[in-house]
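The block underneath contains the structure these notes are about, expressed in structure tokens.
With one protein chain removed, the remaining protein chains of the complex are shown where they sit.
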Amino acid sequence: MINIAQFGAGFIGQVHAKNLSEHPSVNFARVYDADPARAQAAAEKFGTTAAATIEEILGDTSIDAVLIASSTNTHADLLKAAARAGKAVFLEKPIDLSYEVAQDAAAVAKEAGVPVMIDLNRRFDASNEAIREAVLSGEIGDVELIELSSRGPSLPPIEYLKVSGGQMRDQNVHFFDLMCWITGLEPVSVSAMGSALVDPQVAGVGDVDTSVAILKLSNGALCQIDAQRRIGYGYDERIEVNGSKSMVEAGRQRTGWVNRYSKDQISTNGMHAGWFERIEPTYRAALDAFVDALEKGEAPSPSLEDGLRAQRIAEAATEALTTGKAVQL
Amino acid sequence: MINIAQFGAGFIGQVHAKNLSEHPSVNFARVYDADPARAQAAAEKFGTTAAATIEEILGDTSIDAVLIASSTNTHADLLKAAARAGKAVFLEKPIDLSYEVAQDAAAVAKEAGVPVMIDLNRRFDASNEAIREAVLSGEIGDVELIELSSRGPSLPPIEYLKVSGGQMRDQNVHFFDLMCWITGLEPVSVSAMGSALVDPQVAGVGDVDTSVAILKLSNGALCQIDAQRRIGYGYDERIEVNGSKSMVEAGRQRTGWVNRYSKDQISTNGMHAGWFERIEPTYRAALDAFVDALEKGEAPSPSLEDGLRAQRIAEAATEALTTGKAVQL
Amino acid sequence: MINIAQFGAGFIGQVHAKNLSEHPSVNFARVYDADPARAQAAAEKFGTTAAATIEEILGDTSIDAVLIASSTNTHADLLKAAARAGKAVFLEKPIDLSYEVAQDAAAVAKEAGVPVMIDLNRRFDASNEAIREAVLSGEIGDVELIELSSRGPSLPPIEYLKVSGGQMRDQNVHFFDLMCWITGLEPVSVSAMGSALVDPQVAGVGDVDTSVAILKLSNGALCQIDAQRRIGYGYDERIEVNGSKSMVEAGRQRTGWVNRYSKDQISTNGMHAGWFERIEPTYRAALDAFVDALEKGEAPSPSLEDGLRAQRIAEAATEALTTGKAVQL
Partner (left out) sequence: MINIAQFGAGFIGQVHAKNLSEHPSVNFARVYDADPARAQAAAEKFGTTAAATIEEILGDTSIDAVLIASSTNTHADLLKAAARAGKAVFLEKPIDLSYEVAQDAAAVAKEAGVPVMIDLNRRFDASNEAIREAVLSGEIGDVELIELSSRGPSLPPIEYLKVSGGQMRDQNVHFFDLMCWITGLEPVSVSAMGSALVDPQVAGVGDVDTSVAILKLSNGALCQIDAQRRIGYGYDERIEVNGSKSMVEAGRQRTGWVNRYSKDQISTNGMHAGWFERIEPTYRAALDAFVDALEKGEAPSPSLEDGLRAQRIAEAATEALTTGKAVQL
């Protein structure tokens, strides 16, 4: 049994809190939120107690680990404080919107020597795991092209976009990580193009809502990532990895199995309504991996380094988007 | 909060026990099994207490309802006793292998006036619900042909087949129910043909392992049901309803979304390993429906009459299988 | 170069005439039709000359073979006359609506010793050939269940149905043949059920428009054939063969590759408009097989015996449909 406390009880916080409350190897020790009422509500809903202060958690030696699901601008400080308090850390991505701040926090955590896992949860999607295994086993031969699509059903609020760091840092960062994790390869350069098509305010805050990034990987293979904040047909995430021998795909997922045959048309259930419906199971699987690593005394993965790498690629892609030139990594 | 006790802690009993233990509106009050050690183990695993006797449950006035998941030969007696004790009943199908005994038990329960639900759980499959809605809404026009496939991955033990009542009563009964429930129509006659292809011992116990039944429904529409105890590609359950306007299908379900493209072949994940993997979610959904009916004071569905009807069709189909003649219903 | 003349210049006659005119190994020698104007028009359209009489063709020793595509009631007489004149014969099915007449004509042709091929053209469908090969190669293990669907877009005229011999003889006969040809097995008994759902006049002429037939094959395997004269979603022909190891399917064919993704729905092109659009390529492939057999001096296939067998099964199925009893073959 591992005693875990959580910081943050917002939307994603509640997803994590539910998983903590149901996990057979976890004692959900405490929950903290900057808003005490929200902490209290979550505590009641998920069978734990609310902490009044951060210190109440970090100072409690019975607590083995903390799950940081608070707002992004608190991640780096909480990571550093938790690491210094000797807690294992499960950290929602990103470490910090500033790559420099993120590097600094990661250095502190590394020095403290505590186990840290970054919640790059798409690694725990069953399809993604299957294609990675196919790629790393050599089944498809040498990787030559990888394509990733990330397409959401609606534009986030402009207020959110203002502080999000931009599409490369906010949306693509997951896919930069998948690209490396699935292929086992590092990128050497990146180009990108983007537009604000959904709402002119997106351009007003210096961002894009539709983009394509191309990367060259260390073996010369190419990667293309298309990202759209708003599409009309739900949520669409798809990956192809094309090798010298064959191709493997984490294909589109329909939400059901009902087929309709009518004159001139065959139709079936459509895509998921949003990203959460599509990847919800990965939150639980990520927690399983964290708990499992702690129980076995192994380093949890994805690591802080994985998180930093994805952020570093996002930095370069952001520059490429702005300058129209390929950026070396 | 509804207090529910359970009879039976075998394989399906444990599925129900887990659902009772997790249901937000249920207090899992007690579990009984003919084997006290098995009852005790289940009680510990699912956070309830073991009952030493049946009476300990039926005599406890705080218990609102019972879930009967014990061996088939105990169903009728437990149904009668529970009904007489005024308990609502959630009953694993069938009521009894003998249609006469089943009728008698149903009559007792009806007289007692308690709510009874038969666990014809395939009604709670999302695809089946969707095609029923399409059919009953008139979307496909008049029903003209319905096809159901029920194909399992392996032959049950011969010892089980000996006491199962035969393929029509044991396997097809679910599909006789679906046929009526999806179309809203009653059958008027049935023909059937069968063979023992998997193991000669199946014929030795007077049963078949591969069969096709044809039914004529009250509006003249036809229904065909193929049933195979053992196929080579996992578990396959599929339904087509063909109307005068269009066709709707509860299609084959793949277990994943990984596609492989190689020379001359495209492949994807296969079917479920077995019936349980395929229909597991329906057990929880059926319990939800039972609890919901009790909370609202409505009659739960599928009803005892639904269970009797399916068994009555199975009787006729068994006769048709033996005689080679169409049997009127 | 083989000199071939043709009897009949109606709808199917024109399909054959076009194929004769384009075949690189065929000299399309003459065309005859009971309506001289129709013969003349076909002759001009397909680059041949019209024959004024049947004898003009049968008496011409330069003509090697005849293709009989005239109305069904002339098949048996033309077969006999052509066989006696020493011509190879390519015969549209059926030999005759009367099984006795068909047997008699077949006996005459057999005695004459000429090559005769029955145009059971679905044998030349690429999917059907592929599943047959899979079955006969042992890939799927022992055949245990075969399912065939034959569903057309519209009811033929009642005048046609009056003289068609009924759904088993007119529509199912192709599928009785496929069942035997694909599995290499013979049927031992047949049951059937049918309804007139599309138009009450169908019942008025003693026929059905919707039916299901079940057959038991010589190894105990079962076969089910559903046949619908009119469905709402185009033309649907589908075959599954389920063996002890795996299953192989000649699946539904969409008419195109355009996919549309919209909110809650994914759709694609529908089915073919009718049977002709679906099986048109098989007419040319059947002619190829006939010409190839003549060139090699081999017996063409499907043979007269194949045609007789399919008709014999249709007779039994018609009886089963009427009596509600399994009929032995």
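Going by the order they are written in, the chains are A, B and C; count residues from 1 in each one.
To be clear about the criterion, a contact is a pair of C-beta atoms (placed from the backbone, for glycine too) under 8 Å apart; a residue touches a chain by one contact, two chains touch by 3 or more.
In this text the structure is predicted, and so the values were computed from the model without any measurement.
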Among the chains present in the display, which ones are touched by the chain that isn't there? A, B, C
Decide which residue listed in C:R252, C:R284 or C:K325 touches the omitted chain of the complex. C:R252
From the listed residues B:S98, B:N269, B:S301 or B:T322, report the one that touches the chain absent from this view. B:N269
Hidden-chain contact residue, picked from the options A:S164, A:S189, A:T255 or A:T268: A:S189
Since one chain isn't shown, list which residues of subunit A touch it in the complete complex. 140-142, 144-145, 147, 151, 189, 191-198, 210-212, 214-216, 219-222, 224, 226, 228, 230-233, 236, 242-247, 324-326
On subunit C, what residues meet the omitted chain? 126-127, 130-131, 134, 245-253, 256-263, 268
Touching the missing chain, which residues of subunit B? 232-234, 236, 252, 254, 261-271
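Here, only the chains that are shown with their structure count from here on.
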Fewest touch steps from subunit B to subunit C? 1
Which chains share more C-beta contacts than any other pair? B-C
Distance from subunit B to subunit A - Cα centre to Cα centre, in angstrom: 41
Averaged over CA atoms, how far is the centre of subunit A from the centre of subunit C? Could you give it in whole Å? 59
On subunit C, where are the residues touching two or more other chains? 232-233, 236
